[in-house]
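Complex shown without one protein chain; remaining protein chains in place.
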Amino acid sequence: RSREMAKLTQLIDNEVFQAYATYATIVLLKMMLMSLITAYFRMTRKAFANPEDTASFGKGESAKKYLRIDPDVERVRRGHLNDLENVVPFFGIGLLYALSGPDLYTALLHFRIFAGARITHTFAYLIPLPQPSRGLSWAVGYAVTISMAYKVLKTALYL
Amino acid sequence: RSREMAKLTQLIDNEVFQAYATYATIVLLKMMLMSLITAYFRMTRKAFANPEDTASFGKGESAKKYLRIDPDVERVRRGHLNDLENVVPFFGIGLLYALSGPDLYTALLHFRIFAGARITHTFAYLIPLPQPSRGLSWAVGYAVTISMAYKVLKTALYL
Partner (left out) sequence: RSREMAKLTQLIDNEVFQAYATYATIVLLKMMLMSLITAYFRMTRKAFANPEDTASFGKGESAKKYLRIDPDVERVRRGHLNDLENVVPFFGIGLLYALSGPDLYTALLHFRIFAGARITHTFAYLIPLPQPSRGLSWAVGYAVTISMAYKVLKTALYL
């Protein structure tokens, strides 16, 4: 077993893989933060999606009025879904990219720009900043993922 | 090739990685189950999202009335989206965690609690159980993922 562990440790000891692990974890944690922000807005705006969530506000009509759609909650939820749509491809393609033997400098460049773009995107969505802030930050993250996909397919293409 | 295969097999022969593979597959299958439950409710409640899905009920107005939003269908869909929002970070961070060399006992503890929490969350959402059942099961899964992320960053941080 200790020899197998050694092999595993070699993966996580690789600098490119460490950089991938770091930035993938950061953007996944950032995505998870959206759940907390949604919960915060649901509670401060008193806008819930499930009858059982409003039970503590009383019974009948007095609770029912909190089953409603709030624009601030919906904004965070759109930001969360946009994260899912973009962080999932980054995680998947990024993992394969990290295993495709890029040089450390290029890999770090990809990971850092993606993480920066997604953090900017979140601020642009939640504040919100005037367009094209959100559109541009989305496009930068998208382009980084496409660039990594190109490297994966160039290295590993097997149809 | 057989030597390469041997290397791969070493990954899947590692007990921590086997445990990860088992629990990751279980929670992904559980998430997939939500699609079947949605389909079941759409058909029994006759509530569809696409005109082409109601074509078998006849033409014109008689079919159009089945293009509607049903609270039971929406409840399953919210549970499904919540799975995506939480199972994706578990899968991603959990994979990196499994490669960061945790001891088997600690890793199993994380994986088992997460899987138990998400299965509880699904029952709490679909029955539905009174709060804070759903909130607590969500929080437990969330905390497990944060704990794994901490271990990944402690082991692999490379900014």
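Letters A and B mark the chains as written, and numbering starts fresh at 1 in each.
Heads up, the rule we're going with is that a contact is a pair of C-beta atoms (placed from the backbone, for glycine too) under 8 Å apart; a residue touches a chain by one contact, two chains touch by 3 or more.
All values derive from a computational prediction rather than experimental measurement.
When the missing chain is restored to the complex, the residue among A:Ala49, A:Val88, A:Ile119 or A:Val140 that touches it is A:Val88.
Where chain A meets the omitted chain, the residues involved are 7, 10-11, 13-17, 75, 78, 81, 84-86, 88-89, 92-93, 95-96, 99-101, 128-131, 134, 142, 145-146, 149, 152-153, 155-159.
Summarising the interface, chain B meets the missing chain with residues 1, 4-5, 7-9, 11-12, 15, 17-19, 21-22, 24-25, 28-29, 31-32, 34-35, 49-50, 52-53, 55-56, 80-81, 84, 87-88, 91, 95.
Basically, only the chains that are shown with their structure count from here on.
Note on chain placement: the centre of chain A and the centre of chain B lie 16 Å apart, centres being C-alpha means.
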